[in-house]
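Below is one structure, written out as structure tokens; comments come after it.
Heads up, one of the protein chains got dropped from this complex, but the rest are sitting where they should.
As written, the chains take the letters A, B and C, and residue 1 is the first residue of each chain.
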Amino acid sequence: MRIGFIGLGNMGSAIAARLLGAGHRLRVWNRSSEPAQRLATAGAEPLATAREACAAEVVFSILSDDRTVRDVLLEAALPAEPGTVHVNMATISPELSDELAARLGAAGCSYIAAPVLGRPDVAAAGKLNILAAGPAAAIERVQGLLDVIGQKTWRFGERAAQANVAKLAVNFMLAAAIESMGEAAALAGGYGIEPATLFALLSQTLFPGPVYEGYGRVIAESRFEPAGFKARLGLKDVRLALAAAEAVNAPMPVGSLVRDSMLEALARGQSEQEFGAVLGRAAIRRAGR
Amino acid sequence: MRIGFIGLGNMGSAIAARLLGAGHRLRVWNRSSEPAQRLATAGAEPLATAREACAAEVVFSILSDDRTVRDVLLEAALPAEPGTVHVNMATISPELSDELAARLGAAGCSYIAAPVLGRPDVAAAGKLNILAAGPAAAIERVQGLLDVIGQKTWRFGERAAQANVAKLAVNFMLAAAIESMGEAAALAGGYGIEPATLFALLSQTLFPGPVYEGYGRVIAESRFEPAGFKARLGLKDVRLALAAAEAVNAPMPVGSLVRDSMLEALARGQSEQEFGAVLGRAAIRRAGR
Amino acid sequence: MRIGFIGLGNMGSAIAARLLGAGHRLRVWNRSSEPAQRLATAGAEPLATAREACAAEVVFSILSDDRTVRDVLLEAALPAEPGTVHVNMATISPELSDELAARLGAAGCSYIAAPVLGRPDVAAAGKLNILAAGPAAAIERVQGLLDVIGQKTWRFGERAAQANVAKLAVNFMLAAAIESMGEAAALAGGYGIEPATLFALLSQTLFPGPVYEGYGRVIAESRFEPAGFKARLGLKDVRLALAAAEAVNAPMPVGSLVRDSMLEALARGQSEQEFGAVLGRAAIRRAGR
Partner (left out) sequence: MRIGFIGLGNMGSAIAARLLGAGHRLRVWNRSSEPAQRLATAGAEPLATAREACAAEVVFSILSDDRTVRDVLLEAALPAEPGTVHVNMATISPELSDELAARLGAAGCSYIAAPVLGRPDVAAAGKLNILAAGPAAAIERVQGLLDVIGQKTWRFGERAAQANVAKLAVNFMLAAAIESMGEAAALAGGYGIEPATLFALLSQTLFPGPVYEGYGRVIAESRFEPAGFKARLGLKDVRLALAAAEAVNAPMPVGSLVRDSMLEALARGQSEQEFGAVLGRAAIRRAGR
């Protein structure tokens, strides 16, 4: 099967390596050429243009945001070879997903949104959770490939945008958890309870799992660096969630206040710091601690 | 050891039964007499007054709220036999805890706050998490009893109020999780994704554990009844958290909006319905769904 | 007519002077004695206790807050001479007003709440707006005196607490106006428009009157001093409004966020600064300006 792959950031490179490792032939493109050269040693064929990568039976792409997807993918994918299945793993707006689905559909192609949950190490282990939506028949055609990438594919319907919304909902939940941890720590701190003590209680009782434990540590230890996920990208996702919600008249007041807190953080010059630390510590800082 | 036990609601009865089951002799009091009579069959000695229950080496109490604690416990406990250790397991304000600690301390007694995490079935199994604070020596004296009641005792310091604050922080986290689940479902619902589908994704990936799974079901299925935890009691705890935070100048904006949402719910006549359903569905209802 | 007057702060002294100036005989009491001595030169009779001031046909009081009213007035006024009309001009909670009305009513007295709008210079000119509530017959009896104090008496019903609620609603409106001015200035400032320029537009077009003009100047010029109205007192009134609203299940989200902003301000050590500057500048500061 001819497979094209567009976008070789940390996530894209790990996912592409999984596919190569499973014996698939991959023709790859990235804006800067180093990542493609690195993958070439594992057997990938580097391409000069994104358009060439789109000349394939299946095209995977994982680009950084709406603007890049619009600039690169729309440009490269159309006019298209009918029958191609595009699998877009980026966290983008449902609005753009609808537009891509419409335009690729009109060209006889199938468009699948398949954003993922998991960081690069999870991707390298093939343990991602894949949130997929789009025409069921098209998803069936690529399910074998998705199984190489992820531990499970969650399906959200025939409209690709649904997977994007699911991803935004998950990211919103992360932001809400961080905000509430910060506020709880602000309260507890006023009575001499260390954030780490409170977070240990939470994550070992009612709130197990990676989020409360991991962000608990990030907040308690004020780990503004390294920025595994930058503050401005956290704001971007909250903004996408709010815009998607606005389009269907859904108020998200916790989203609104996370957005306001992050705007203040950006005004303070924290845009490149770790999202979890920035958001969580903001609540504590407001309490003078 | 002479042990007094005050307050035999669902939680109190389960905890008292644990102590009896471990071979301790208990002298018990409750406002209405039936629960005391029931425990008598397991060996407890029913008393006519709370004051009699306070004539003991160790007194446990678990009453419903600040007002009841003030009316019953303050009245019954003072004047006190010096040396008594009072273990108050109720979810009350840190302010009242400070007052109790001061007055009992002045009488030569020790005051421990030890609110718990867990519902009656967890209490019956001795699996509660106990949040304890107060003089370390006093906690040591009762640690053996606490070990009968809970699977673990978390210590928060020498000031009893600290345990109350920790409990309020946990309850706030629950409310924040419910609110954010409701908002995420409101967003997803606008794109044809069922709440149950979204909550399954959350609880099986990033948000494992009883909270997201349990409240996910409550919200998805609109389980306003039975009210395991009533809306007005949920509001009460959020109010206590906000008041405790206000006393130390800690803003809790998510707490403020949960409070506002619950006030609206009470205005709609939902005070006796299940807190999780009322709060979670409110966010969905605001989106017209 | 025997008139007692309790509470000779800036407002109380100005109001008492008005009554003296109109030829009334006043027996006055204040916690510290200087203000009473000053008024003695204008003909007032200083008293040693608040209780003596309550032995009168009409008693005016204007004390600083719930706690002081509770400590001083409840103590001094009861047991009471039947028939006395108490006119309480303090900004207190409707809850306390209800309690005072009940207890004085039970003693055969009448209780009127009559908080005022206006600063001491307005009081000195007899131009206050008086917000009155209580038994209509009792208000009629003192209307002549109120006419000496204020330019107009607004009546809010037979229940004294209604006037307190009206006053809290007005003070909330002030806080809301200040908060929104701050936010508008934060927006405009991002585009190089000075706060003073924006506020001039507002107060000379759609928002005439003393509030937007006066607070506009306070905010634009960062007048944290002098504190005509201290930040912590502004928070106190917002808190009273929120508590009064909570008692009738009324959410006040703008109130909640003003409260949160003021808690942050107190955590920053601004409690003694001018309320308008603190609240308005907070919105601008959050935008990094």
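Some points to look at:
Note that in this section a contact is a pair of C-beta atoms (placed from the backbone, for glycine too) under 8 Å apart; a residue touches a chain by one contact, two chains touch by 3 or more.
Since we're looking at a predicted model, the values are computed, not measured.
Only one residue from C:A169, C:A196 or C:L233 touches the chain missing from this view: C:A169. Touch with the chain that is not drawn comes from one residue among C:A36, C:I112, C:A188 or C:V218, which is C:A188.
Contact between chain B and the absent chain runs through residues 260, 263-264, 267-269, 286-289. Where chain A meets the missing chain, the touching residues are 239, 245-246, 249-253, 256-257, 259-261, 263-264, 266-267. Contact between chain C and the unshown chain involves residues 94, 117, 129, 131, 154, 156-157, 159, 161-162, 165-166, 168-170, 172-174, 176-177, 179-181, 183-193, 197-198, 201-202, 205-211, 241, 244-245, 247-255, 257, 283, 286-289.
By our rule, only the chains that are shown with their structure count from here on.
Chain B maps onto chain C through a rotation of 180 degrees [Cα fit, steps of 5, range 0 to 180]. Of all residue numbers that take part in the contact between chain A and chain B, over half occur on both sides, making this a same-residue interface.
The distance from the centre of chain A to the centre of chain C, with each centre set as the mean of the Cα atoms, comes to 53 Å.
Distance between chain centres (mean CA atoms), chain B to chain C: 39 Å.
Taking each chain's centre as the average of its CA atoms, chain A and chain B sit 38 Å apart. Each of residues 245, 249-253, 257 in chain B touches at least two other chains.
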